[in-house]
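Other chains of the complex are left out, but the ones given are in their true place.
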Amino acid sequence: MIRVTEDDFNVADEYRALINDNGKDGAVVFFVGLVRDMNQGSKILNLQLEHYPAMTEKALQRIVEQAKSRWQLGRVKLIHRIGSLSINDQIVFVGVTSQHREASFQAAQFIMDYLKTEAPFWKKERTPEGERWVDANDKDTEAKSRW
Amino acid sequence: MEIGNVIKVLFFASLREKVGCDSMIFSLDDVTTVAELKKALIKYDPQFIPVLEGKVLSAVNQELVNDNFKIPDDAEVAFFPPVTGG
């Protein structure tokens, strides 16, 4: 259900695993987060994703469990990459299935909002001007407050 | 010397770089909360002032906690900046 890995993931494989032999769910929502070429006004060359290994899976597990207790979900998959990433690389995958679309949409957003504010990952960007830690975004804290 | 509350303190990301170290062991008898641990660290070395003041998140035994959280014996306490995953 949770994977934290240096390896890339394959969206088609994850999609198949969510829908195979799953006749009861009519809705699948996925989110993929990718490395953008610009951030906070600078061109990005690549980035490094640090995390707190002992805590990461625990934190993600808790977020997914909270989502499952709030909405009637079928399957949930959450993958987050760590280590060195380039432009356009996949960073995070959230896939949720449910009978009706509302639950999947809500849960996928809930998971991302919590992941963005509670899961111990930190991005360090390399730009033409040098390296810098990415600043946390106030919008993410606001986004979480709606739940 | 009697060793009382042994705490492992971890730092991540920009805090790790500021401290210049990712992990320390402290034996601090009078420390019961996260806030007191911060004070004790700053008293021990004022270099912790810019590290621990401002927006710092704390986790005790891998769970996010606030400053009033009571630290159990043999805990792992982590300090880090607001997270930026996803």
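First chain written, first letter: the chains are A and B, and each begins at residue 1.
By definition in this document, contacts are C-beta pairs under 8 Å (C-beta built on N, C-alpha and C of every residue); 3 or more make two chains touch, one makes a residue touch a chain.
Owing to the predicted nature of the structure, the values given are computational and were not obtained by experimental measurement.
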item	value
Subunit formula of the full entry, expressed with the displayed chain labels	A x2, B x2
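In this section, only the chains that are shown with their structure count from here on.
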item	value
Between subunit A and subunit B, centroid-to-centroid distance (C-alpha), Å	27
In the complex with subunit A, residue positions of subunit B that touch it	10, 12-14, 55, 59, 62-64, 76, 78, 80-86
Residue numbers on subunit A that touch subunit B, as the complex places them	33, 49-52, 54-55, 58-59, 80, 91-92, 112, 115-124, 133-137
